[in-house]
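The complex appears here without one of its protein chains, the remainder shown in place.
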Amino acid sequence: MPSIDLNCDLGESFGTYTIGMDEEVIPSITSANIACGYHAGDPIVMSRTVALCKRYGVHAGAHPGFPDLIGFGRRNMASSPAEAKAYVQYQIGALKAFCDSASVPLRHVKPHGALYNMAGKDYALAKAICEGIYSIDRNLILLALSGSEMIRAAADTGLACASEVFADRAYRADGSLVPRGQEGAMIEDEDEAIARVIRMAVERKVTAIDGSDIDLKADSVCVHGDGSKALAFVVRIRAALESAGVTVKAF
Amino acid sequence: MPSIDLNCDLGESFGTYTIGMDEEVIPSITSANIACGYHAGDPIVMSRTVALCKRYGVHAGAHPGFPDLIGFGRRNMASSPAEAKAYVQYQIGALKAFCDSASVPLRHVKPHGALYNMAGKDYALAKAICEGIYSIDRNLILLALSGSEMIRAAADTGLACASEVFADRAYRADGSLVPRGQEGAMIEDEDEAIARVIRMAVERKVTAIDGSDIDLKADSVCVHGDGSKALAFVVRIRAALESAGVTVKAF
Amino acid sequence: MPSIDLNCDLGESFGTYTIGMDEEVIPSITSANIACGYHAGDPIVMSRTVALCKRYGVHAGAHPGFPDLIGFGRRNMASSPAEAKAYVQYQIGALKAFCDSASVPLRHVKPHGALYNMAGKDYALAKAICEGIYSIDRNLILLALSGSEMIRAAADTGLACASEVFADRAYRADGSLVPRGQEGAMIEDEDEAIARVIRMAVERKVTAIDGSDIDLKADSVCVHGDGSKALAFVVRIRAALESAGVTVKAF
Partner (left out) sequence: MPSIDLNCDLGESFGTYTIGMDEEVIPSITSANIACGYHAGDPIVMSRTVALCKRYGVHAGAHPGFPDLIGFGRRNMASSPAEAKAYVQYQIGALKAFCDSASVPLRHVKPHGALYNMAGKDYALAKAICEGIYSIDRNLILLALSGSEMIRAAADTGLACASEVFADRAYRADGSLVPRGQEGAMIEDEDEAIARVIRMAVERKVTAIDGSDIDLKADSVCVHGDGSKALAFVVRIRAALESAGVTVKAF
């Protein structure tokens, strides 16, 4: 029976600043990517988010990013592979402390934002990140863009990985995402988005922007909890997946 | 046979900024308190410092501080116990990642600067810190001021602890340090400082500023590696301790 | 004819993080205290907030705080007077750049949070802050707690100042605020709060918590824009002041 994971970035609040409707979205997801204090999140928020994962039985993962709070980790930074590795180790370790404290297993690591995007295309960066993850716990699972350099680097490192797909993004014939800003990059229609995800889960296929059918590994769908519209979509996609006979469960 | 540990703060460099003569001092010490990125240190420095500990067989400990890089963690900050606990968990976890990566056991935790001083006098803060440490690994050892609230809180938490003494500081009859700035607070004469440490190690006694002899638990002496004079003193005190029949080894 | 200023903290958003309903509250206030990047705010937010002040003819002021983004500048930090002075100079200068760029005069400075509270009671800290302000532009006006050490230090420095009162706080017979947490510290009833402010504006008097009538200098009332309830209160108090014949205008 086909199954898929729903992952969502949580724990992005910082001090007095709140982002995301973590308490509302968590009942609908199966994996949480928890910010680790570099691009978002702080120790109090991390502790609280790990407790939320425990309460809802959601798998906890680290979501390390660049040290760029002002840019929310979304801006490319020319970090060396050694720096990226050390940043990832630092952040995973920090989150793991809260997981250990709460007896919540740390399951996976999903790089955030610009680090995710850069490592998806840069093998040396991806390899360094994978080695950083592996060095802490070789049972951690990398969650990364389906077909990316990160998936390749994880395999080379001996790290298990889960392939992430996007409901609202178009794919090119080579399996890469159509870059934001290009025509047709976003799947605006929610019904179409959901239908695509179901097909990815069941058939492991999606229609690329050129009309061709491509194979796609789809272990997890990225969903968002940063607004009531996003929240409604999570509820809808989960129900639609279950109606279509797809089990929603963590990878 | 009496023994004592020599502990030193290491890994306080940050990015392009260098503090401390880590490579020079490490052969003479037995425990390293490694900065964790809040008041000093960064992921690259932490990784390098853990590697140094491994090379020299020096025990690695976490040295968590307040999030005050500009003030080097030396300024009191009105953190709540919950905040202090979370800060300590975060930083220990971050350092533990580098220890795990290098197969170096993380042995102890010594709070830094203002956090050390505040928690030494504030039981609620000390207790929160001890609970943070215990929550991550109950075999970690707290290194804290002899006779302080931290030592008391560690006992109440079930956390092993090591009592720290200072070679260059005068003590009051109640075992507390004479505050810096008060007359006689500093032991300026090196020979006297060393003689006092030897007596603390052998007899577990020291002469207080009022002339009385007091009992003092002395598991570890704090030494410094931030200059050639400090470095020379470490070499001297180690030799003097060994000559006096005191084994220099980690607690 | 009596007049009073309504001041509000604005520009507290940071990067992706939003705090405050700046656009909604600004039409009702006369002075804006703009965060300067230490406890809140960032360059883009500062630029935008100065533009808002220009559009609505609201007086722009700097709102410098401690370098404690994670604690929103609300935690006491043991800064020396020299540090506090330099922090204030830095932040005022940074904001002034955006004011100069937009041809908006920088009118006042109101220290934020813990800096405001600490300097209100510590003359040396207050004096250093006043000297920092004066050194940049001697025509800047200090906005500070009525009757506090800051008001005294401003007078000693030759700096004009405006005395701030609080609608929702009780006063002691000596003119100081009843500390939060003490019974009766907060004026919960909105009608009572407004009546008190009108009396402060018209008669320069308020009833202290012991029932005595005290004189109080009231140049500006602190209002908040961080929620719909706070926003409604600003609209109400402004209307009530105007109905009572009090002109609402900047000091």
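Note that the chains are named A, B and C in the order they appear, and that numbering of residues resets to 1 at the start of each chain.
Note that in this section a contact is a pair of C-beta atoms (placed from the backbone, for glycine too) under 8 Å apart; a residue touches a chain by one contact, two chains touch by 3 or more.
Model, not experiment: these values are computed from the prediction.
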| item | value |
| --- | --- |
| Interface partners of the hidden chain - shown chains only, full complex considered | A, B, C |
| Selected from C:100, C:156, C:191 or C:213 as touching the chain missing from the view | C:100 |
| Given C:17, C:72, C:87 or C:251, the one touching the chain that is not displayed | C:87 |
| Which of A:76, A:139 or A:228 contacts the chain that the document leaves out | A:76 |
| Touching residues (missing chain, whole complex) on chain A | 67-68, 70-71, 75-79, 83, 114 |
| Contact footprint on chain C, counting only the chain that is left out | 37, 42-44, 46-47, 82-83, 86-87, 89-98, 100-101, 132, 135-137 |
| Positions on chain B contacted by the hidden chain, ascending | 14-19, 40, 42, 69-72 |
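Just so it is clear, only the chains that are shown with their structure count from here on.
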| item | value |
| --- | --- |
| Computed distance of Cα centres, chain B from chain A, in Å | 40 |
| Inter-centroid spacing, chain C versus chain B (mean Cα positions, whole Å) | 42 |
| Junction residues of chain A, two or more chains touched | 42 |
